[in-house]
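In this view, the complex is presented without one of its protein chains, the others remaining in place.
Then we have chain A:
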Amino acid sequence: MLQVPDVHLAPMLPILIVLAGALASTVLGFHLPRRALTIINLVMLVLSGVSMAYLWNSGAAAFGGSLQADNAAILLGITILIGSAMTLLVSLDTAYRARVSFPEFDAMLMYAVTGTLLIAFSGDLITMLIGLEIMSLSGYVLATLQDSRPAEESGLKYFLLGAAGSAILIYGIAFVYGATGSLNYAGIAAKTAGLTPENVGILVGGALLLLAGFAFKVALVPFHQWTPDVYSGAPTSVSLFLSTVVKVAAFAGMLRVFGGALQNAPGWASVLQILIAATLIIGNAASLFQTNFKRMLAYSAVAHTGFLALTLLGTPALGGAAMTYYLLIYTLMTAASFAIVAALQRSEKGMEIGDLRGLYYRHPGYAVALAVCLASLAGLPPFAGFFGKYLAFQAAFQNGYVWLSVLAALASVAALVYYLRPAMLMFMPDRTPAREYQHGERPATTFTVALGVVGVTVLGILPNLWYGWVANPGIWGALAGR
């Protein structure tokens, strides 16, 4: 007898709305100017957010649990939508200067957002993989969309290494399935306890392959090599997207897999802590020696991966909350910094750090905003980046990883130095001619920057506005199906 599949429309709604935006951009691109499409897509993102708010606390699922619209998905989904909206807003002002102002840009971006949401909403490994592939493929296209050598290099590098990462990931999925006989996160978590010794070996192998695959996607050392080249070669609005939304989605996948399905599986945590230690050391040390601001932000993205991944080592209740809090803050501050670079750079190479000298006296608003973002990235209170770091340290510390949190603290000192230098240069008086694009301050970018700065300031002074939502341990216990 034919079984009717378990299809519910409601949990899929946030994803379908974004997909509709992507399809609309594909089709309507022949008839409408790009700006109109971008505005349609922004509306779609808002609608998707509204539908997520509607799904809050419903715990809805579709396809027999393959798609989960639980609260974790919604919290991560909202972070993704905010990052995507900021990208679209920035692209309104800067895409034509980067020569990527055509409908395909919007279409690919919205397809990528569809993929990222699918990861956040995934209930089993296959759904997650499909989301990851949609996201990655669109990401490769976005990185190479601009007609220039650096963009081609960036796209190709991203594609080759990303494809290798995906292959490893799929292999890991196969192993995990082989060991547990389940693809569903809750199913895997339920079966990890009573495995035969042979199967435990396979599970550990699968978990490590999954870890390596994800490490490619989130740029954990030693799988980070593509990151600086891709981020600095791609158009800046694309770098913004890749370093915020795509990273959030990859971490959402990690949270689902390692914080949920493999929560009690042995082996991966000890390897992860070594990867994190390497990331903290190499990411922060390499950032110290950058002379190009955009490239420094790329390395800083690697360094932040280390801090973010610390949360995976915490207990699910503390770690999940810490990661979700940190991801939103990270998105806000990174997106605002890239937005300012996109607005003020003369070419897509970004700006040299020395060019920032005296920026405060030429563009006071943007300079103060950038300083706030950098202070927040460095983890200085009263900005929200501090609480992100604090939560990450706490999650790792309380779960027994004391040496790693000490290392993270020392790495933060290096981080402060490389964030401080550009931030302080901006306030030093300068008598040489301006070296940035003079007419960069435009409404949509300004709005994005204001959103980021107000966000990190308000959430820094009143962290509870966001942490209050993510703190409920029930949300993170549910990841493992409990």
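The rule is simple: a residue touches a chain if its C-beta (ideal position, glycine included) is under 8 Å from a C-beta of that chain, and two chains touch if they have at least 3 such contacts; residues count from 1.
One rule holds for everything that comes next: contacts and distances are computed from a predicted model.
With the options "ABC transporter ATP-binding protein", "Imidazole glycerol phosphate synthase subunit HisH", "Oligopeptide transport system permease protein OppC" or "Proton-translocating NADH-quinone oxidoreductase subunit M" in hand, the undepicted chain maps to the protein name "Proton-translocating NADH-quinone oxidoreductase subunit M" (source: UniProt).
Of the candidate positions A:A234, A:A265 or A:L380, contact with the hidden chain is made by A:L380. Between the chain not shown and the residues A:A252, A:L370 or A:A471, the one that touches is A:A471.
Within the complete assembly, A:F397 is the residue of A:F159, A:F397 or A:W476 that touches the hidden chain. In the complete complex, the residue from A:A190, A:L420, A:A434 or A:V454 that touches the missing chain is A:L420. Take chain A: the residues that touch the chain left off the picture are 321, 375, 380-382, 386, 390-391, 393-394, 397-398, 402, 405-406, 409-410, 412-413, 416-417, 420-421, 424-425, 427-429, 463-464, 467-468, 471.
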